[in-house]
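Notes for the one structure printed next.
Only one protein chain is missing from this complex, and each of the others stays in its spot.
Let's turn to chain A:
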Amino acid sequence: MTNTDRERHRERETAFYLFTQQRLPACKPVLTPAWVITIFLFTGFIFIPVGLVTLRASRSVVEIVERYDTECVPEPFRIDKVSYVQDDSIPKNCSLSLKVRKYMKAPIYIYYQLDNYYQNHRRYVKSRSDRQLLHGWKYHATSSCQPVEFNNNQPIVPCGLIAWSLFNDTFTFIRERAELKVNRKNIAWKSDRDHKFGKTVYPFNFQNGTLIGGGKLNPRIPLSDQEDLIVWMRTSALPSFRKLYGRIEEDLDADDVVVVHLMNNYNTYGFGGKKKLVLSTSSWLGGKNDFLGLACVFVGSSSVILAIVFMLLHLKSRRPYGDPSYLPWNRKSFSG
């Protein structure tokens, strides 16, 4: 054993000794007024700028929201929208015209928004099979997909309620008679496309039963390329949600009018859900979200206010910190 070894050994022993005797060196911060005020002010000085920057980013986002679920049902059918939407013989074409108020820089994201749609219902969330999505119908243990598991004793790919209820409204955008180029690629997470949905898995026996849910899938395209499905399969957290439909890769100028031709296929009338079409630009922060900025400013300013209140109170009834006269046995009211 060399000298340094021995020393190290001794060191370790003393460290262990200190540990067992509960005397390890420790930092013992005390909330002195200086610290308190510093911490509050510091919080304030962090949060107010952050909030303002966030707010600015959110304000820079331009967003157009258009509800179309009622407008897109022709007047005579509005009494019974459900039968309208379920009737295959009636064409579901519909046109909307959106006015662009502010310059929108590409990419402009197209979302569809559904309200009152419980994609987070436990029955719904559970009703999928990740293994089947990856491995195809070779994978049999799909009991989790109930009640959409088999049809005519044939497995369904993709199985489960989520896939079965796939959203199937379609949108085309026309500005000044020219169709806007809508990029519908790369709307899903890359990892989903690459690793979660099989490249060799093709839809099979899908929407073939008596009960037709939502959209159909092209059986010749592998699941990994069915990006609408992939987006849809990421169930939303709340009953009101937006999902990405595509991107417009051209700038829209203020006062442009965009005409949307849509196929109003999806049945939200049964449960009274709204359907909205959303066009939105995005900032570095994402979509339009004033709340985060406001909350930051609020927290920041309340912490500054706290600091000021504390400072004033402390100055008014100043308690010298570490003054033994405040020890209970030195106070008059103390009774032993």
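What we mean here is this: contacts are C-beta pairs under 8 Å (C-beta built on N, C-alpha and C of every residue); 3 or more make two chains touch, one makes a residue touch a chain; residues count from 1.
Assume contacts and distances are computed from a predicted model.
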| item | value |
| --- | --- |
| Missing subunit (named according to UniProt) among the choices "Protein sof1", "Phospholipid-transporting ATPase", "ATP synthase mitochondrial F1 complex assembly factor 2" or "Trafficking protein particle complex II-specific subunit 130 homolog" | "Phospholipid-transporting ATPase" |
| Absent-chain contact - pick from A:7, A:80 or A:130 | A:130 |
| Residue in contact with the excluded chain [from A:150, A:189 or A:202] | A:189 |
| Options A:174, A:285 or A:308, residue touching the unrepresented chain | A:285 |
| Residue among A:25, A:76 or A:91 touching the omitted chain | A:25 |
| Residues of chain A in contact with the chain not shown | 20-33, 36, 39-40, 43, 47, 50, 54, 107, 109, 111, 113, 117-118, 120-125, 130-131, 134, 147-148, 161, 164-165, 187-192, 195-196, 211, 213-214, 234-244, 247, 267, 270-272, 280, 282-289, 291-292, 295-296, 299, 302-303, 306, 310, 313-314, 317, 319, 321-330, 335-336 |
